[in-house]
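== subunit A ==
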Amino acid sequence: MDEKRVCTGRYFMMGNVACAEGAMAAGCEFAAGYPITPATEVANHLAEKLPQVGGAFFQMEDEISSIAAVIGASWAGKKAMTVTSGPGISLMLENIGFAIGVETPCVIVNVQRGAPSTGMPTIGIQGDMVQAKHGSHGDYEIIALCPSSPQEMFEHTVIAFNYAEKYRTPVFLLSDAFVGHMREEVVIPEADKIKTIYRKIPELGTDPLKLKGFLDENVAPMPIFGKGFKAHVTSSCHDEYGKRNLIDISALDKFVRKLSDKILKHKEEITLVERDYEGAEVVLVSYGGVSRAAAEAVLQARKKGIAAGTLRLITVWPFPGEEIEKMARKAKHVIVLENNLGQIYPYIKAEAAHFSEVSFLPPKLVGEIQDPEDILKKIEEISK
Partner candidate 1 sequence: MATLRIYNELCKGAEECGICLYVCKEEVFQPSETMNQKGYRPPVIVNEDQCTQCENCMIFCPDLAIVVSEKKQKKGSQ
Partner candidate 2 sequence: MSELVHPYHRFIRPTVTHSSFCPGCGDGTIAQSILRAIDGLDMDMDDFVFVSGIGCAAWIPSPLFNADVLHTTHGRPIAFAFGIKMGLTEKKVMVVSGDGDLVAIGGNHLIQNARRNIEMVVICSNNGIYGMTGGQAAPTTPMGVKTTTTPYGTFENVFEDISGLVIAAGASFVARWTTGHPRQLTASIKKAIQKKGFAFIEVISQCPVQFGRKMGVGNAVQMLEDYKNRSISIQEAKKLSKEELKGRIVVGELVDLDKPEMVEEVTRMRKKAMGGAEAAVDTGRS
């Protein structure tokens, strides 16, 4: 990896800047976006740093063209990303579906803000969690990571690129204004300590007629443009050769299933969680910035002799149902914490409710992560 890309050192760095540094370290070559609070610092920093290593950030005419350009650049063989917030994601959704349909590696950073609609731009909420999974039309699986600190904004961005390249899929980094604008110590390791993955491409010279570039659960090598693969890339229903088929239902079935199965088959290696619930009767399940309040509450509860623990979802999508079940089998009570009115709660409840009591503790004010004191009260109440 190019040393120039990795800004090795110890910093007091903003989450959004750390995200941009993560993209640099991961090998990002192309970024496109449209200005939006609270995501702009990522774009600003990429605009400065990418050209220094031969890349560039492009300010497009809107978010629709931003994601389109990113997908185009990815098919041109570049590691590519876009960054925006909720309103921008809403505009991007059709083309995100396109990226899934033609299996395009790319990273989409969503620094979530007060929503719905134009909402409150500088306040971070976890309001777009389900949008990431279900926003574009049709059945599909997506990968989404939820950083809780500037350090993780760096690390998760690297992981997001690696997942995108490995599984040939768009990967979401679901941050929010709170974590994106948070400053904290960020340690960027030396270049050779950062693992980067690049997509597989077919062997040069492969007969285009024999090239199976799509719909493989084990991830088909990507017939990127400019290499003589004569790739026909259409998000309309197609077969493993890329050939369009708009007639046979069985072709559609294969199209839908293979795209999803490509992610689901690798769910175990994709899933990242933090488990700290050994022997716990009450387990707090959370993700992103909220998980830090959960960790504090559990610390306090344990001091009071309560067997409490945490399960933190680092990848919220694909939904780690097995992890929830494993946890719920051991716990008596599960408390779900999110900085929203309960978006992932139904998914968690569906997996956990067979084995334990499940409840949701909403934030006092949406936009402010739960006060550890309030969480502690809830834990005490439940464990009485």
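Candidate entries met the following condition: all candidates are chains of the complex that A comes from, given by their letters.
Rule of thumb we're sticking to: contacts are C-beta pairs under 8 Å (C-beta built on N, C-alpha and C of every residue); 3 or more make two chains touch, one makes a residue touch a chain; residues count from 1.
Because the structure is a prediction, the values reported are computed rather than measured.
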item	value
Pick from 1 or 2, the complex member that touches subunit A	2
Residues of subunit A touching candidate 2 in the complex	7, 9-14, 17, 21, 29-30, 32, 41, 44-45, 48-49, 51-52, 54, 56, 58, 60-62, 64-65, 68-78, 80, 94-95, 98, 102, 183, 208-209, 225-226, 228-236, 241, 243-244
